[in-house]
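A single protein chain has been omitted from the complex, and every remaining protein chain is retained in its original position.
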């Protein structure tokens, strides 16, 4: 296993879910795998859950972990090729990446969409540099277009909470004051498509996700109608894909509230966190017993550990 | 042991001091306790001693340690309830705290008094969020009103250096250019009250500590008189409690110097560090053989390890 970006990198998803359950049940059972192995976790962006849960997962596997906030602790990286480097970026990614590879066995990278250039973001330019030049297996800890550790944890959480064989899962856009990447909704859709769920996506006009993710996925522009009979409501803000990186509206009539949850099938409420209260979701819904956001976050250790275990086994 | 904030959290103080001495004598003897256990240390504020000594203590106990500078590496946290989160703080403490709890076995938190609101500070609002919502034992690594790891280390140091059964200990205010919290003096008084010492507090008018800490404690406004016959001089600056968070004076006639130390009983000089030379204390006193500030700092490992050991035993 040389990279972790999409569900297909895990192969059979049911087998992966079974393995995740075993790991959750006995997190310290595989420490021989990580002995004398080192994970370097590179953060170009802020992180709470990803930082802590991926460290915890690696420690559970007996690995050494080195965390690097690359922009703050190291050198600013040039990512363009062929330039004369006479500006404020003293190091080129073309050196930094293979060098990091020399110091570890597995690399995790977090680098958000920059919203400067849709093609750069959607080609996963930076992550692919790590995959191509590091010489090590690479885990996306949220890259420009995807957040697979989150989506895998989301799927594990849905598996644990579902009451019917094929639950109705609704991904709903919700308002937010700033432009956020599409990584979380993209991955969520990508993972739900390979899972045994009935997926509906709801958002205002103009917030359509990239076509490459939405093939065959049902979109319902009426949020309340989308919620009807849902078993899981997954809320998330994202900026426009079409009008790339723009905030088209912050209309709080899209905030998830008790009134909307009432039309669901007693749905569980999910969000990847951090969540802006009373923008994305009301206090009432978030503090209700149906909110499983903390369990969802806890499963980030399980998803990360499953991926790290697979990579260690393949070293 | 679910929290560490006051001496009463340790129970019998003499038993705790004996345990601390055993740990100091054999720091690696309890590594079985920490195996596969993780401490997450959360810093809202700067730290040198607390950061290094608490990590060292946890490592001595065989624990994994994850350090998080939450404001720099993670998301800014909203602490108000009921607000619409449309500003610069993307995450609410109500989610962040239980999530952190999912990734560890013990939490340490450093969060200084903000001096915005006396009630918020003196109710230990932030620390209590961690105690209430994390689901884990919580150690104050200096919170709004107390610095118990420091005060416990201070007491250990006094025990090691005292030449009489019941030494005279003087806590003296000293000048400083900025407003500093009352956490260190509050805790020092709180711990000295349960120890076998004779405590005198000396400071200019207007620098009275909070009444809840000073019940039954002798205050002497004449600094030189307070120093007479002292076995330990503990210097510290703090801002006014009455005129909350204000610097009333930076009068350097309160600086601890050789002339004042001369009226003591050959007293040891103590300070929690960092210390501003020639403001709090002269170079001469700080560099004298009677200065035990480095030993005092070294005992921060011992106090932290005693507390962590108790918490691990109670898990």
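To keep things simple, chains are lettered A and B as they appear, and every chain counts its residues starting from 1.
As a working rule, contacts are C-beta pairs under 8 Å (C-beta built on N, C-alpha and C of every residue); 3 or more make two chains touch, one makes a residue touch a chain.
Just so we're clear, the structure is a prediction, and the values are computed from it rather than from any experiment.
A.B. asks: Thinking of the whole complex, not just what is shown, which of B:14, B:46 or B:117 touches the missing chain?
C.D. replies: Looking across B:14, B:46 or B:117, the contact with the absent chain belongs to B:46.
A.B. asks: Of the residues listed, A:96, A:261 or A:302, which one is in contact with the missing chain?
C.D. replies: A:96
A.B. asks: Using the touch definition up top, pick the residue from A:8, A:36 or A:253 that touches the left-out chain.
C.D. replies: Answer from the full complex: A:36 touches the omitted chain.
A.B. asks: Given the full complex, what residues of chain B touch the hidden partner chain?
C.D. replies: Touch with the absent chain occurs at residues 28, 43, 46-49, 51-53, 55-56, 59-60, 69, 72, 177, 250, 273-279, 283, 286-287, 293-294, 297-298, 301.
A.B. asks: If the hidden chain were put back, which residues of chain A would touch it?
C.D. replies: Contact residues on chain A toward the absent chain are 36, 38, 40, 64, 66, 68, 70, 72-75, 78, 81-87, 90-92, 94-96, 98-100, 102-104.
We adopt the following convention: only the chains that are shown with their structure count from here on.
A.B. asks: When the centre of a chain is set as the mean of its C-alpha atoms, what distance in Å lies between chain A and chain B?
C.D. replies: The mean C-alpha positions of chain A and chain B differ by 39 Å.
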